[in-house]
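Only one protein chain is missing from this complex, and each of the others stays in its spot.
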């Protein structure tokens, strides 16, 4: 990872799934992700609170908005206030999409906390052709950022190909997102 | 209702909850609403299929996208193809909002059917301050229209005051919605 | 139906889906069923309140226990207090079973109301091999009765064959249910 960061100049984000892995990785990454399945892994949250890296905290599959913010409090209580919340869909009876993206959570988080909140439309829907409309909706509803999967050749992706955009669609989408951001009073 | 329509020049939309009420009202209304609780009242749907009025079919609280489109088919099978679908939130474990607005349902409906689909952010959230961001998200995701509750004096409204916008906020919102509609290639 | 009742000596239970059908059927049936999809068809409930037939009110797929009892109140407000509640499963994210049978609803109903409550394990699970254990659990939890589908030849049933028991299994099950009923202080 260190070599890749140096060679590409790109920042590195990695998911850490266990408190005892933090020490080994913390210096080499720029952003640490807590996955949805670990949102209430309180031991991990407490250890991350002692680091100074920004934490991307994904919402659990059946976590209420309140529980999600509580999990962020576990990290902040340790002294690390760099927490970014990430809405990535909740589990409901609807199975056309993999999960149900809960965009109402964005204004709710804005009301209940000062934390930035981003949206991951790729994992929520699991369908590449939904990523574009959901990304636009996420910006319109007030999200502070987006996580979008892009791949040169989605058919050959090692994983998540079905939810990845090609680079040319992504470029066009970015133009539209900028226009919506301007209308809702944001500069992205 | 007839007098109100004549005096105001406004079209009238009313909810009909039972097949035997259709005959009495059908001539005096411009749009017939089927409420979420009647989305699978098949007797009502079949009778509405014999009329020639446009039908606004709200999604049931726990109806899948597929079941919702099936209910539209019940109406269309009788010969009335003027069906408008309306997403108004589904029931999930999240209770911060009254219901969870499922905006992924809009691109799904567009893929699965040719029917127009509108969004009701007022009933979904039940919170007036969520209506504006959700309305913008609905236009951005591709909705064909919106149902927004407006009241001159929400504190004194006979019902649904907590989810109603004041006229001045509504006017400002309309300006922003037009901008978003243009970006996503729609003229509203 | 009249002929079948006379020939067989069996009581007849039928589902009525619309208020305007009540008059035609009310004299010929012994029990009127309100299906899950009509639990909040308030026009139908109000009309059934004017009859004197027992009403079997199935719980809606996403109805809370409170809403279900409220629907019973609609019927009783008209003067018909012969309402039997029927738990038949609710819609959740779990899809191994068709619906999730909510047996906690039985003691809840007993606490909140005086109405009898029965359980339909056949429709809830949709799997014949689950009917027996769920029926026993329903009696153990305090249900006042059961709805169990039986068919001489489930493979050839016109509908619901996959959830029907053969008569010989049903007979054996009845013996076990009687034993459990005695232990929990009930005579069935």
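A, B and C label the chains in the order they appear, each numbered from 1.
Throughout what follows, contacts are C-beta pairs under 8 Å (C-beta built on N, C-alpha and C of every residue); 3 or more make two chains touch, one makes a residue touch a chain.
Fair warning: this is a prediction, and the values are worked out from it, not measured in the lab.
Contact with the chain not shown here comes from a single listed residue; of A:17, A:77 or A:171, that residue is A:17. The residue touching the chain not shown here, chosen from C:82, C:100 or C:113, is C:100. Interface with the hidden chain, as seen from subunit B, comprises residues 62, 91-93, 95. Counting the whole complex, the residues of subunit A in touch with the unshown chain are 17-21, 37-38, 40-44, 60-62, 91. Residues 62, 64-66, 90, 92-97, 100-108, 111, 124-125, 129-130, 133-134, 136-142, 176, 179-180, 183-184 of subunit C touch the missing chain (whole complex, contact as defined above).
Here is the rule we use: only the chains that are shown with their structure count from here on.
At the centre of the protein atoms shown, by the Cα-centroid criterion, sits B.
With centres defined as mean CA coordinates, subunit C is found 33 Å away from subunit B. Rounded to whole angstrom units, the spacing between the C-alpha centres of subunit A and subunit C is 45. Of all residues in subunit C, those touching 2 or more other chains are 62, 91, listed in ascending order.
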